[in-house]
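Only one protein chain is missing from this complex, and each of the others stays in its spot.
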Amino acid sequence: MSIDFTKIKPYGDTVNDGAVQLSFTLPVPYGDEAKEAAKLIAKKMGLEEIQVYHMKDLGENFTFFILYGKLIHSIDFTKIKVSKLENKRMDFYEINRKIEEEIKRKIKVVGACTGTDAHTVGIDAIMNMKGYHGEYGLERYQMIEAYNLGAQVSNEDLLAKAIEVDADVILVSQVVTQKGIHLSNLTELVELVEAAGLRKKVLLICGGPRINHELALELGYDAGFGSGTVAADVASFIVDQMIKRNIT
Amino acid sequence: MSIDFTKIKPYGDTVNDGAVQLSFTLPVPYGDEAKEAAKLIAKKMGLEEIQVYHMKDLGENFTFFILYGKLIHSIDFTKIKVSKLENKRMDFYEINRKIEEEIKRKIKVVGACTGTDAHTVGIDAIMNMKGYHGEYGLERYQMIEAYNLGAQVSNEDLLAKAIEVDADVILVSQVVTQKGIHLSNLTELVELVEAAGLRKKVLLICGGPRINHELALELGYDAGFGSGTVAADVASFIVDQMIKRNIT
Amino acid sequence: MGKLYLNQDLIEKARHSASVIADQINEFVDKRSTDTIERTLLRLMGIDGANSEGIPYVNLLVDHLKEQGNLDEGAVKWVCRAMITYGISAQEVANAVDQNKIDWVACKGVSEEEVKELGYKLAKSGLEQIKRQREERNKYLERLGEGNQPYLYVIVATGDIYEDVIQAQAAARQGADIIAVIRTTGQSLLDYVPYGATREGFGGTYATQENFKIMRKALDEVGEEVGRYIRLCNYSSGLCMPEIAAMGAVERLDVMLNDALYGILFRDINMQRTLIDQAFSRMIIAYAGIIINTGEDNYLTTADAVEAAHTVLASQFINEQLAKRAGLKEEQMGLGHAFEINPDFEDGFLLELAQAQMVRQIFPNAPIKYMPPTKYMTGNIFKGHIQDAMFNFVGMLTGQGIQLLGMMTEAMHTPYMQDRQLSIENAKYVMNNIRHLSEEIQFLRGGRLEKRANEVLEKAAKMLDDVEQLGLFKAIEQGMFADVKRSFVGGKGLDGVFDKRDDYFNPFEELLKRELGVGGKVNEH
Partner (left out) sequence: MGKLYLNQDLIEKARHSASVIADQINEFVDKRSTDTIERTLLRLMGIDGANSEGIPYVNLLVDHLKEQGNLDEGAVKWVCRAMITYGISAQEVANAVDQNKIDWVACKGVSEEEVKELGYKLAKSGLEQIKRQREERNKYLERLGEGNQPYLYVIVATGDIYEDVIQAQAAARQGADIIAVIRTTGQSLLDYVPYGATREGFGGTYATQENFKIMRKALDEVGEEVGRYIRLCNYSSGLCMPEIAAMGAVERLDVMLNDALYGILFRDINMQRTLIDQAFSRMIIAYAGIIINTGEDNYLTTADAVEAAHTVLASQFINEQLAKRAGLKEEQMGLGHAFEINPDFEDGFLLELAQAQMVRQIFPNAPIKYMPPTKYMTGNIFKGHIQDAMFNFVGMLTGQGIQLLGMMTEAMHTPYMQDRQLSIENAKYVMNNIRHLSEEIQFLRGGRLEKRANEVLEKAAKMLDDVEQLGLFKAIEQGMFADVKRSFVGGKGLDGVFDKRDDYFNPFEELLKRELGVGGKVNEH
């Protein structure tokens, strides 16, 4: 099988067959017209040979569909450039050593899960002693002074604490994303930090299961971390950036 | 909630949110670039706010994805016209009575599952005495003479039998559809029937789980029946057409 | 005796410790009241609505009385005095306070006797409303019937009460027995209850009396159509626990999440505040015939489900005793637990089964609330759907009371309409397919399940013994529950707690205690 990486298409059981599964609900009453509507939607998405595998009357004039089809679109895989964190990942010992040697003082990190978001497990995983997935959290690093404010912290309180301890880094966790609430929370913090004239001085880092690096950059953060992050990922980035930016 | 039927979009939990789930495999190695590729595919399909919910290395440089996103496309539900069978659905007794009164002789029906397709259950459901879903099959209709040739029947043999018994109707079942084999099988039969000069004389009807009326019309059949069909659906259509076309 | 051999002595011991713990708490609680309790009384006296700035009148009034230094006598007394003095209704008193038109000094002239007479009268008619709704529910149940246990419980959480209604009605048609309207993320920390119909929440919809009413009506409608009474659930928790309990009682909610420990551990609400609130809210709930759902299942979202299983059981024992003291019948105790073991754990299913069966046997009459996998759900919706199926399997096999259906999209978003339908379909398929399996199998005497259950039981008994020695407050301070430590004076809402004066007056509580037959110590069995 030779794959043309400039024209990548979904694969079911034959190269370039374009096989895609989709499901969605339409706010239309169950029936033949609904089925046709579902097919038209799929067609607009660029599917051919559309098969409605399943449809179900959800009541209240809503209908659920499962469809399969063959996608006409392809993408050029060779052109893909992902904005990734460029620093190399160090381990606990390397990080401490590097801070000691190159920054020569403890790094101060303040973190919280902000707004009305009460999910502490993520930020705890990064900051608390015991850490996550067998990796120590930031509190355990001798060369890091970590302040974990917990959850449900207002952006104002977080910033105040950062100023109080003269923090190098602010970590923000956002887990609830419904109706884009994380976007407004995260944006507000950037604005507050800028208004306080601290944007250049502190590294702003956000994280959460539905956060990624690209989104973080768009929102004005220095980095963003998603699911499965461990403290060493974040600490490596911090150290690397502080050295690069000469924040000592 | 007021729905604008000229602009129907998928629905997750808010009108017009456009929520769609999709899954597919790409022939690219697992990694950040693969994830980006999947998002680009989804973007080409018209999705926004694309979230990769899950990705999995399938090995052999293939990666599987589950994504959700918000569709930008909408369709005009008010314009949808589905080509449906227009005849009214009669029951066993009505059908027999109607044949007796209006056609005044038995209707002859020959049926088979053709080509290498060995799935008899579908055609049996329509033709055999015991029928399907509590509805009698065609063999049980006093006013229908039904010949069920079973499965794996060549188009030639089917046609020969139709000629032999002077059939009014030919029923074809196609269940296996991989690589479009049903399309060639069905097309071949139409061509044979035309070549034999019988196309005007007989009703050509096909059926199967992945057949629908529209497809049947495209292929040159008079009707197509999908999943869940019972004998009375087919018989109603036959009687209606024969009367309309004055085949008596 | 049930299917699983359990050490009965340990059960008795654990229950006894819990009883002592509950008595300790009750003693503490009895001497105190809170702002929200006082607001609750005013609501039940007929005060509703918010002023032009959106501040609920009950908040306005209680804050006002507090400023005056009068709250520790009980808000009821002062409102009665004003009512009598000015010859106006409770609502009119509230409006007048908003306009600064009440002269409280002038009100002091009313005799204690008159005040009490009016107080009892108002309390009686306040409770009357609740009783009517309880009777209304019974009529519905008699006429329409209900689904079998485990009740299929699903959430709606669009943030918009009108979208919620559509989703709820669709779910009822699909087979749901209980609809829970999830609250917006911020609400539990609000020290007031928002007013009116709302359309903008995050991860849930505001709990307001109007929203309750809208949903109740919608469910009554669809219940008629499907020929099954559809229960409505909301949250009597957070800083307004008793107020929402009262609103729920009046709007005929059938199930309410209600657990002070949850608020302490997961919302950082002050422990004194919420335990005091809980005691009164549970009396209202008890009287309203509402089923409570407790939240110990949540412990397993932060602590490990294998390691911390006994903390859930210990908490259930405590919640049982606290509930009993508020007059709740066993049939109203929806004690919580959860199916939260890592799906990749070998024989994890055996442990889940052991726990569920054990809980079922220890609390035989409680409509145990069984929570689905959440922590180990991932974006892999296909695997998630099977995790939920395994959960439904255990729920049916062990005869749980309330099955909170899992959604395959749990790791990512609040349920879409289709998620809920697929989830109900999942539960109906599995439960029907194994309908009588529980009657057909026996667990090996001395086997893995029995060993596990008794191990958990033993640890729970030990833990309760420790808590009994320490007192619940200290135990929480030490992080014995959910791996979370909270301090006695920390968290939100402590400023809303006050000591009752000797002449504190709460006619509602008095009447409720009489009606419910609780008061002094309650016997543990």
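Think of it as A, B and C in the order they're written, each chain with its own count starting at 1.
Note that a residue touches a chain if its C-beta (ideal position, glycine included) is under 8 Å from a C-beta of that chain, and two chains touch if they have at least 3 such contacts.
Everything numeric here is computed off the predicted structure, so don't read it as measured data.
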Self-check item: Left-out chain, listing which of the shown chains it touches
Solution: A, B, C
Self-check item: From A:V15, A:M129 or A:A195, residue that would touch the chain that is not displayed
Solution: A:V15
Quiz prompt | Per the touch definition above, residue among A:I8, A:L26, A:V52 or A:L159 touching the missing chain | solution = A:V52
Quiz item: Which listed residue (C:S111, C:N433, C:Q469 or C:S487) would be found touching the missing chain in the intact complex?
Solution: C:N433
Quiz item: When the complex is taken as a whole, what residues of chain B touch the one chain not shown?
Solution: 23-25, 56, 58-60, 62, 64, 115-118, 120-121, 150-152, 176, 178-179, 181, 209-210
Self-check item: Missing-partner contacts on chain A, residue numbers
Solution: 1, 11-15, 19, 21, 51-54, 56, 66, 68
Quiz item: Which chain C residues touch the hidden chain?
Solution: 343-350, 353, 382-383, 385-387, 389-390, 393, 408, 422, 425-426, 429-430, 432-437, 439-444, 447-449
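Going forward, only the chains that are shown with their structure count from here on.
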Self-check item: Chain whose average C-alpha position is farthest from chain A's own
Solution: B
Quiz prompt | Whole-Å separation of chain centres (CA-atom averages), chain B against chain C | solution = 52
Quiz item: So which bits of chain C are touching at least two other chains?
Solution: 157, 159, 166, 411-414, 416-418
Quiz item: What are the residue numbers in chain A that touch two or more other chains?
Solution: 23-25, 62, 210
